[in-house]
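The complex is shown incomplete by one protein chain, all other protein chains being positioned as in the whole.
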Amino acid sequence: MPVYGELVIVVTPRGKRGLHRVLENQDLHTRDGVLRMADIAQAEYGSEVLTSQGVPYRLYRPTLSDLVQGVKRQTQILYPKDIGYICTRLGVGPGRTVIEAGTGSGSLTAALAWFSGPTGHVHTFEAREEFQKLAAKNLDKLGLLGENVTMHLGDIAEGFDGVTGADALFLDVRTPQAYLEHIPEACCPGAALAFLLPTVNQVTLLLEGLEQGPFDDVEVCELMIRKWKPIVDRLRPEDRMIAHTGFLIFARLQEKSDLWERFRVQSLGTRERKQEASRRQRLGLPPLESLESAEITGSSTEDL
Amino acid sequence: MPVYGELVIVVTPRGKRGLHRVLENQDLHTRDGVLRMADIAQAEYGSEVLTSQGVPYRLYRPTLSDLVQGVKRQTQILYPKDIGYICTRLGVGPGRTVIEAGTGSGSLTAALAWFSGPTGHVHTFEAREEFQKLAAKNLDKLGLLGENVTMHLGDIAEGFDGVTGADALFLDVRTPQAYLEHIPEACCPGAALAFLLPTVNQVTLLLEGLEQGPFDDVEVCELMIRKWKPIVDRLRPEDRMIAHTGFLIFARLQEKSDLWERFRVQSLGTRERKQEASRRQRLGLPPLESLESAEITGSSTEDL
Amino acid sequence: MPVYGELVIVVTPRGKRGLHRVLENQDLHTRDGVLRMADIAQAEYGSEVLTSQGVPYRLYRPTLSDLVQGVKRQTQILYPKDIGYICTRLGVGPGRTVIEAGTGSGSLTAALAWFSGPTGHVHTFEAREEFQKLAAKNLDKLGLLGENVTMHLGDIAEGFDGVTGADALFLDVRTPQAYLEHIPEACCPGAALAFLLPTVNQVTLLLEGLEQGPFDDVEVCELMIRKWKPIVDRLRPEDRMIAHTGFLIFARLQEKSDLWERFRVQSLGTRERKQEASRRQRLGLPPLESLESAEITGSSTEDL
Partner (left out) sequence: MPVYGELVIVVTPRGKRGLHRVLENQDLHTRDGVLRMADIAQAEYGSEVLTSQGVPYRLYRPTLSDLVQGVKRQTQILYPKDIGYICTRLGVGPGRTVIEAGTGSGSLTAALAWFSGPTGHVHTFEAREEFQKLAAKNLDKLGLLGENVTMHLGDIAEGFDGVTGADALFLDVRTPQAYLEHIPEACCPGAALAFLLPTVNQVTLLLEGLEQGPFDDVEVCELMIRKWKPIVDRLRPEDRMIAHTGFLIFARLQEKSDLWERFRVQSLGTRERKQEASRRQRLGLPPLESLESAEITGSSTEDL
C-alpha cells in the first residue's frame, strides 16, 4: 500500500503511464475525471482505483525502468537497455564513486543514484544551467536527489571540479575526446570508462583520442533490443524496432608500459600484428621490432 | 591501492583475467612464474606488477561485470547485457526485495546482491544442493554473500518457502509456467516479474500460463550485443557475434478486472480486437461483446 | 532513351516514384501538372523532363527492385531482400522450372519470371480469382507475363494441376504443411524448396510436416536489412528498421535411406545425437542403436 510521500506509477486501461507522488489533497485531474489521492493511499499496489468517471486506473510500485521513463526530458535520454549495461560494465554500486557528464535530463543520473545506494556516490556535470535545473527537478521528483549525488554546474573543459579517485566515468557529450586529458586527475588508475556516441565519425575521433593514452582495453559495441508480439498462437517479432540508439565505447584508464606492450605483442596473431604495426606507425611509436629487441626494465624487477 | 582482504582482477598481457582476493602469504602461481601478494598489496590499481619471471600483470578494481564473469560455473550463466536489463526492469536496488530461482552458479545472484545493497534483499532458490554449494562459494569469494542474501535449498514446486511481499521475481528454470501459481503468495500485488527462456516452445508455454492470470503487461524481447573492432582506420563490426542467449519475458503480477478489460478493449485497433476476441475464445472467456454490454460494477464506485 | 512501349520509372523531386509505360497520347496528370509522353519519349534515361508547371521529373530504366515495388498490391508483398535470397537459394534462372503458390499480387512471380528468362518457366498457383486477376494485370503491366509464365487458378489441396519435374518450389501460404504431400509428384527428386511464414507457430507446424519426409536439409533463417543514414560527417544507422518480414524455411525434396541415416548419425556430436534420439522417439522411428547395428543393404551395392 503506497504511503503518503511515496512514488506510484499510475497506468490507464489505454496504456498511458504517469509517475506521481502520493500527496494529500493533490488529486490527479485526468481525461477520465479526478483520481483522488485519498483513494490511492488506501489502495494496494497492483490494484485498481476508480476515477470520478468510473474508469479504473492501476497503481504500481515503480521499478528503475519506470522511474527513468518518468523523467521529463528536454534532451535525448538513455534507454533502459543501455543504462543497465553501462551500470554493469562500470561497476556502479554501493561503495563506488562514479562521474557522469553531461547530466542532461538526468535519466542516467537517476539510475546511477539508484544503484549507488547510500554508500556510493555520483558526481554529475552539466554545462547548461537549464538542463541542470531540469535534472535536479527530475531527480527530486524521483526521490533520488540524495546525499549520494553531487550536481556540478559548468563545462568540463577545465576538468572535473576537483573530484578525484572516481572508480568509473561516463561521458555522454559530443566531443568526448576533448576531455580525456582530465580523466587521470579525476579517476583512480584502472578506472572503468564508458562513452555513448551516435555516429561512427564521433567514434573514430574518440578512438584516436584514446590511442594517445593513458587508456587501454578499448571496446566498441551496439546493444539492440528486439521486441516480440506476446501472442500465444501467433508468436513473432514486432514488425519494427529501434535500430540504433548509439554506440557504446568502453575503456580503462591505464598506462601501457613498453614491457607490457612487448609481452602483449608476442601473443598476437599475424593479422593483429600487422594492425599493431600500422597503428604504431600512425602514432609515431617505435616499430614493433624495436619493442621486441630492446632492453626493457620494469619498474620493480629488482624485487623479484 | 588494494588492501588485504579486497578483491582484485589480475590481467595478463595475453589477455587472460583472474579474480583474486588479496591475502597475505597466498602468492599466485602463474604460467609466468610467481606473483607475490606482497607486491600486489603495495601496487596501485591500474599499475603493473611483475611476476618472478619479469612478466607484467595488471591490477584492476573489479566492476560488477568483472565479478559476474569471475564466477566458477557448472551451469549456463547470464551475460552482462541481460543482467543489466533485468535489474533495471525489475527495479532491483536499495530497499527492494527480489526472489530468484534457480540460483545456478550464482552469477545473477551476485548482481542482485550487488545492486540491492544493505537495505535491499535477495531470496534465491535452488533445488540441487551441489549448485547451491557452488553458488554460495562463488558469492562468498565475491564478497557478496552478505546479510542481504538468503539462500533457499529446495524445489519451488511447493512455493517460495514462506517468503512474502517481494517486489520482484526472476525465474531462470525450464518450466516456469509450473510455478506461476505460487507467485501471488510470495510477491506484492503489482510486482515486476521476469523470465529467461532459450526456445520459442518454452516461451509459448509460459505465455499460455501467464494468460490464465493473475498477470498482465506481458512483454517478450531479445537483447543482442554486436561488438565492433575498435580500429581507428578500419572501423567495422566484428565478423561474428553471439546471436542468441535467450528470450526475456516480463510481466506484472496483476489481476485484470472485467471493468479494466472493458475500458482496455475500447482502445484497441481493429486487428488487436480480433486477436483479443480469439484469445478470449481460446481461454473460454465470455466474448468481447458481453464485456462491453454488461453492467459492471467497480469495487469502489460508490465512493466517487 | 525510352522508346514507345517501354516501361519507365518516373521520380519526383519530393521522392515519389511511379512506374509507367511510354504510350503515345497517354500523358500523365500529376499534382505538378501534365507530364507529356512526347517529352518522355525524347528524353534520355537519367534526365529530367518538366511538367506543364515547370517541375522537373526524372526518368529511370526500372531495375527488378523498381518493378517489384511498382506492383499494385492487395496482399502482403515480398521485400527485395527476401526475393533476391529466395531466387538465389532456389536456383531460379534460365532453363529451370519453378512452382509458386500463392500468386498473391504477383510480386515474387514478377521476379521469378524476370530471372527465369525465355528458357526458364514459372508455374504460379492462386486459389482466389480476384488475386489472380490482379497479379495477371500487374505482370502484364510489368511486361513479364510472357510465355515463360503459366498462371493456374485453383486450390493446391488437390495438387499442382499436373505439373511435374519442377526444379524448385516456393510456398507462401498459411498452412504449407497441408500441401507437402503433393510436392513429390510436382518436383524432381532433390528439388530445392522454400517457404515464407510470419510466426514461429507456423514454422513449428511446417517443421513437423517436413520431418515426416521425404524431405531433408531443412534450414530456418531470418534476413534483416538495416539502413544507414548516408551522411558523410554524421554516418550512423537509421533510428528505426523493419525488424521482421517473415521466417524463411529451405529444404530439399529428398528420401532419407536407413543407410544414409546410419552414416549421418556417425558424424554427429554428443548433443546432436541426443536431439536425434529424441526426434526419432517423437516420430516413432526405431532407436539410433538399431540403426547402427542393423544389416542395411544399399540399393546398388552389388555394383561396387
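Letters A, B and C name the chains as they come in the text, with residue numbers starting at 1 for each one.
Following the convention adopted for this analysis, a contact is a pair of C-beta atoms (placed from the backbone, for glycine too) under 8 Å apart; a residue touches a chain by one contact, two chains touch by 3 or more.
The shown structure was predicted, so the numbers you read here are calculated from the model rather than taken from an experiment.
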Sole residue of B:119, B:201, B:267 or B:281 that reaches the chain not shown, by the stated touch rule: B:201
Touch with the omitted chain, as defined above, among C:28, C:127 or C:224: C:224
Residue touching the undisplayed chain, where the options are C:26, C:74 or C:119: C:119
Interface with the unshown chain - residue positions in chain A: 200-201, 204
Those residues of chain C which, in the complete complex, touch the missing chain: 12-15, 33, 36, 39, 44-52, 54-56, 58-66, 68, 80-81, 83-94, 111, 114-115, 117-119, 167-168, 188-192, 200, 203-204, 207-208, 211, 218-235, 247, 249, 252-255, 257, 259-264, 266-267, 275, 278-279, 282, 298-301, 303-304
Where the missing chain touches chain B, by residue: 198-201, 226-227, 233-244
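Throughout what follows, only the chains that are shown with their structure count from here on.
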Centroid comparison with chain B (C-alpha atoms), farthest chain: C
Top chain pair, ranked by number of contacting C-beta pairs: A-B
Centroid spacing, where centroids are CA-atom means, of chain A and chain B in whole angstrom: 19
Whole-Å gap between the CA centroids of chain A and chain C: 44
Centroid spacing, where centroids are CA-atom means, of chain B and chain C in whole angstrom: 41
Touching two or more other chains - residue numbers and ranges from chain B: 200, 204
